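Submitted below is the structure of interest, expressed as structure tokens.
Let's turn to subunit A:
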Amino acid sequence: QISGDVVKIGVLNDQSSLYADISGQGSVTAARMAVEDFGATVNGKKIEIVFADHQNKPDVGSNIARQWIDRDGVDTIVDVPTSSVALALAPLIKEKNKVFLNSGAASSDLTGKACQTTTVHWTYDTIALSKGTGGAVVKAGGDSWYFLTADYAFGHALERDTAEVVKAAGGKVLGQVRHPLNTSDFSSFLLQAQASKAKVIGLANAGGDTINSIKQAAEFGIVTGGQKLAGLLVFVTDIHALGLQTAQGLQLTEAFYWDQNDETRAFTKRFEAVMKKKPSMVQAGVYGAVLHYLKAIKEVNTDEGEKVVAQMKKMPINDFMTKNGSVREDGRVARDMYLFEVKKPSESKGAWDYYKPIRTIPGDEAYRPLKDGGCSFVKG
Partner candidate 1 sequence: MFELIGIPPQALFGQLLIGLINGAFYAMLSLGLAVIFGLLNIINFTHGAQYMMGAFVAYLALTYLGVGYWGALILAPLLVGAFGILLERTMLHRLYKLDHLYGLLLTFGIALIVEGVFRNEYGSSGLPYAIPAELRGGYNLGFMFLPVYRAWVVLASVIVCFGTWFVIERTRLGAYLRAATENPTLVQAFGINVPRMITLTYGFGVALAAFAGVMAAPIYQVSPLMGANLIIIVFAVVVIGGMGSIMGAIVTGFSLGVIEGLTKVFYPEASNTVIFVIMAIVLTIKPAGLFGRSA
Partner candidate 2 sequence: MAEPLLSVADLHAFYGESHALHGMNFDIAAGEVVTLLGRNGAGKTTTLKSIMGVLGQRRGSIRYQGQELIGLSSNAIARRGIAWCPEERGIFASLDVEENLMLPPTVRPGGMSLDEIFTLFPNLKERLRSQGTKLSGGEQQMLAIARILRTGATLLLLDEPTEGLAPVIIQQIGRVIAALKERGFTILLVEQNFRFAATVADRHYVVEHGTVVDMIENRNLAQHLDRLRERLGV
Partner candidate 3 sequence: MAGEHILETQDLTKEFTGFVAVRKVNLRVRRHTIHALIGPNGAGKTTVFNLLTKFLRPTAGQILYNGNDITQSKPAAVARSGMVRSFQISAVFPHLSVRENVRIALQRPLGTSFHFWKPERSLESLHARAEQLIDDVGLTQFRTAIAGELPYGRKRALEIATTLALEPELMLLDEPMAGMGGEDITRIAELIQTVAKNRTVLMVEHNLSVVAWLCDTITVLQRGEILAEGPYTEVSQNPAVIEAYIGTGHG
């Protein structure tokens, strides 16, 4: 019952712009490693990998997805950073009864309002990030916030989720400024944030916008002036782009850091052999997701989306980055998240030695409670 007698895995992500570094070819490599470790076949059927660039555009993404499923017999679509693309694909994949293993996208709606029985949201989401970073920062005394928010759906979501966390933890939100995507100069917004006298400036944006905000915050003496920055969607690659000189002291949440333990270092070593750089949490997540998917197929011996995902939800997850995690009913993968702080240049022992761990956020508290998601098929 394996369609086309081959299990075809389609890695669909940003190969050419904003998120190419955190996903891109790296994710493809991660997927290949997973297949390798699983063994080239599942129940005697070959496993193939294809990949493509969705340019962060929903229409391009869904176009490729359709083609893959209708014409090329792809059985699962993996990674898909950029919430808008992910949200466009989820229903499509469900309609075709294939599997959607999302590692790259942030939107918590994927397992909330927009949940699908064929979707698994693997690595992280806006809630986990805001809970991790937001919660921790408030605990550390940063109880008044001002948001720098990208005026896009994901920015709003990030701001909304974090604001809730902050309020829940007894902090207050003094205001926010919504900036257009791809703004090059943030000094004006930063000045407004400064004027708000908030203790913490939450950066509810991504990629270049985040980097520019942090760079210019340093330049305008925001941090030395006593205010703290909280990057809500920051990847290790962004830190690399900033340099420790500017990024030091920044607190952020990730699901994986290459230098956590021997297992992660081992994985990184293999990954680096191919990619010549360190893996991001998204890429690490792709590995885990693909491996788990193949295990599920092995059990149920079919590639029908619903069945496979149902099986994935039955089995616990255990790999180098996820310890006894689980796929929840709504498709959310519950696993530990980690709060890090960026080292000072003096503390760093070399290239890519950027983080020091602050605390681990256990899976059951890191994510949104099942019932609050508003996912249609979650009963109770």
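Here are a few things to note about the model shown:
The rule is simple: contacts are C-beta pairs under 8 Å (C-beta built on N, C-alpha and C of every residue); 3 or more make two chains touch, one makes a residue touch a chain; residues count from 1.
Selection criteria: all candidates are chains of the complex that A comes from, given by their letters.
Just so it is clear, the model here is predicted, and its values are computed rather than measured.
By the touch criterion defined above, subunit A in this complex contacts candidate 1 out of 1, 2 or 3. Across the complex, subunit A meets candidate 1 through its residues 16-22, 151, 177-180, 182-185, 187-189, 191-192, 195, 207-208, 211-212, 215-216, 219-221, 225, 235, 237-238, 240-243, 245-246, 277.
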